[in-house]
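As you look at this complex, bear in mind that one protein chain is not there, while each of the others sits in place.
After this line comes subunit A, so read on.
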Amino acid sequence: MTTKSQSRIAVPAVSGKARFRLSPFTVISLALVALWLIVAAFPFLWTFWGSFKVQSDFFSKVDWQNAIYGVNTIKETGSPFTLAGYYGAWVDEAFWRNVINSGIVVFFTVIISLTIGTLGGYALARSGRRYAFWLLMAALAFRAMPHITLVSGYMLPFFEWNIWGILPTTIIVLVAINQPFTLWMLHSFFLNIPKDMDESAMVDGCTRFQAFRHVIIPVMWPGVITTGLFSFLLAYNDFAVTAMLLSSENETIIPAINSFLGTTQVEGKVMYAVAAVVSATAPLFVLILLFQRQIVSGLTAGAVKG
């Protein structure tokens, strides 16, 4: 008892001193953080800056500083910044069409995943029976399956039934691939909502579904929004499924960038891909800016990381 109260008195002095003393441990860990932040941010800054240059500047064998000052860009276009890469990607290569496709795929994937995932996650959180546990374990195993192994199972049947290459097929596949992790995440969010809430509503005469609608739905939005962010990321970032299951006119942006690389190796055209890459990263940047708190809470909520 005495030691405890003593320690409580002693602490402010000790920690106050420790904060200002630079032990080697602190120095090393701060240096590591600084190094990491540079390594994490620099590639993005570099590529963003370079996307406004011409290829001979961004990929300069002579002098890397060319990419900063745009020596050749000034020579070729008269100004240190050029939108040629963006014009080429968005207009010449019709990147806007891929953006629309991505918009459709991502929107419907998120809406459908959340709708069916919420119902399932709620049921799993409230059941507590052995089969619910096994379903969660099966979902975990499904989550671990490399997507490309599943894709190799889809292709032949989809060709046979003539549903290969169109957006709805891809949306349904992405919804299904999304489900294991959506279920885990929503399940852990629903576990945090006290059981008493819906159970008291049922005592008052609600059915299970009415209790869900009137009591749970109003309070579940933080969890649903966080899960939605990760569904968005999974659908937006997917390459394996969209590259194999969409025909070239229905391509979303990520496989489109990959096909740019194949077709635009000619001088000057690599910048189209650079511009497309920057364009594809921009929405993610905004997403992190707006939802940083939700993303962090989602990462730590359970079996996350899409």
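Heads up, the rule we're going with is that a contact is a pair of C-beta atoms (placed from the backbone, for glycine too) under 8 Å apart; a residue touches a chain by one contact, two chains touch by 3 or more; residues count from 1.
We adopt the following convention: contacts and distances are computed from a predicted model.
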{"item": "Complex member absent from the view - protein name from UniProt, among \"RNA polymerase sigma factor\", \"Cytochrome C\", \"Chemotaxis protein CheX\" or \"Binding-protein-dependent transport systems inner membrane component\"", "value": "\"Binding-protein-dependent transport systems inner membrane component\""}
{"item": "Absent-chain contact - pick from A:Val71, A:Ile257 or A:Ala275", "value": "A:Ile257"}
{"item": "Touch criterion as defined above, residue of A:Phe95, A:Tyr122 or A:Tyr272 at the omitted chain", "value": "A:Tyr122"}
{"item": "Omitted-chain contact residue, chosen from A:Ala89, A:Ala139 or A:Ala275", "value": "A:Ala139"}
{"item": "Interface with the undisplayed chain - residues on subunit A", "value": "3-4, 6-8, 10-11, 14-15, 18, 23, 25-26, 29-30, 32-33, 36-37, 39-41, 43-44, 46-47, 58-61, 64, 67, 115-117, 119-120, 122-124, 126-130, 132-133, 135, 137-157, 160, 172-173, 175-177, 179-180, 182-183, 208-209, 233, 236-237, 239-240, 243-244, 254, 257-258, 261, 273-274, 277, 280-281, 284-285, 287-289, 292, 295-296, 299-300, 303-305"}
